[in-house]
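Sharing a structure, written as structure tokens. Questions coming.
Omission of a single protein chain aside, the complex is shown with its protein chains in their original locations.
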Amino acid sequence: MGMPMAHGLASGIGGIRTAGDLVAWMQMTRKMRINDAKAYVAAKLKVSPTDLSDPFVMRDVREELDIGIITAVPGCAKGIEARARIAELLGIEINCVTRLRKKMKF
Amino acid sequence: MDKEEWMRKAAQCVMDGDEDGAVELANRYLEAGLNPVEMIEEGLSEGIRKLGNLFDRGEIFLPQLIVASDAMTAAIKVLEQALPKEKKGRKLAKVVLGTIEGDLHDIGKGIVATMLRVYGFDVYDLGRDVPIAKFVEKAKEVDADVVGSSALMTSTQVGQKYLEKALREAGLREKVKTMVGGAATTEHWAKKIGADLHGEDASETVMKLKKIFG
Partner (left out) sequence: MRKYLTRRGDGGRIEMEADEIIRDIEQGTQDAAERGKIARLSKSDTEHLMDIFTNPNRIVGVEPGREVVLTDDIGPFRLIIDQGNSAVGISLGNVQAIQIHERGYGMDTTTFAHFDASFKAVKPVLANVLQEFENALLNTIIPIYFCCMPNLGAYYMPDGPFPNPSDLMPIGKIKEALESQEKTVERATNDMIYISEALASIGCDGVNFDTVGAAGDGDFLATLRAVEHVKKNTNLSVQVGMASEFVLGLHGGLEYSGKRLAGMYPHQQVKVVEKAGADIFGPVVNTKSTKSVPWNLARAVTFCKACSEASNIPVHPNVGMGVGGVPMFETPPPDVVCRVSKALVEIGKADGL
């Protein structure tokens, strides 16, 4: 892990510790370049783009929005529950969430 | 035609992959009573060198290189008639080549084999996933000058170290030059295991072997 950790420390946003996964979703689903993806996510979260990589800001934001936090606090969204909330927040389709929704229509 | 013009035309025939043109030029050259070795080394080989450089940069591709090599080989066959007996059909060196046991990657190794042939080496390509013993056996059988192995993965490159050992145990190590290549290998790795050479890519491999063998 030494190499990816070095990259992560040097230039990574920080995953669910911050908003890295959210920015990634925008690149993956809407082909957004980095500044556009950050601007979009920042607007949805009502923070500044610089805040997106700040764990101090993002910890509270993620907990309030219940979109998954890095410490596995009981009751906080995890797994597909968090994914479903992220999909709704960002206005994107996350395939496994869509599949679950279809399956839930008995 | 002056010498420079002969050499330029020879190189161009090779670069164009023009086998008929190369053969015709070689015949006329011999009729003019000129030195066949010069045409091979300064004319035809210059064409291949230029193409090798273009191939290395991705500006020409493998089939073109092979067609060019065929043109060169055809011209050499004509020129060889005027060579002294000991220089006819002379290859620079015998190279036994293969991808090391456990490794199935052979695209890069195949390109090295092709380039070495193009540059006048006699190549025995053993393929991929080659057991160490087979390298040794073939090297003995053909009286190899070089034993080269390719490894693309860090998990299989250790086989190159075992090959060095196997060649020593077979009493061949002092007789051959060993060469390692493949994405997992470096100069540092070659030094570490006692290999003589490391080839970063096909062009570098050819250049290093030509430096040793002609």
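In this document, chain identifiers A and B correspond to the written order of the chains, with residue numbering beginning at 1 in each.
In the analysis below, a contact is a pair of C-beta atoms (placed from the backbone, for glycine too) under 8 Å apart; a residue touches a chain by one contact, two chains touch by 3 or more.
Fair warning: this is a prediction, and the values are worked out from it, not measured in the lab.
Asks: For chain A, which positions touch the chain that isn't shown here?
Replies: Touch set of chain A with respect to the missing chain: 1-18, 20-21, 23-25, 27-29, 31-34, 37, 49-50, 52-53, 67-68, 70, 72, 77-80, 82-83, 86, 93-100.
Asks: Can you list, in ascending order, the chain B residues touching the missing chain?
Replies: Touching the chain left out of view, chain B contributes residues 57-64, 66-67, 70, 104-107, 110-111, 113-114, 117, 125, 127, 152-156, 183-184, 186-189, 198, 200.
Criterion: only the chains that are shown with their structure count from here on.
Asks: Measuring centre to centre with CA averages, how many angstrom lie between chain A and chain B?
Replies: Averaging C-alpha atoms per chain gives centres 53 Å apart.
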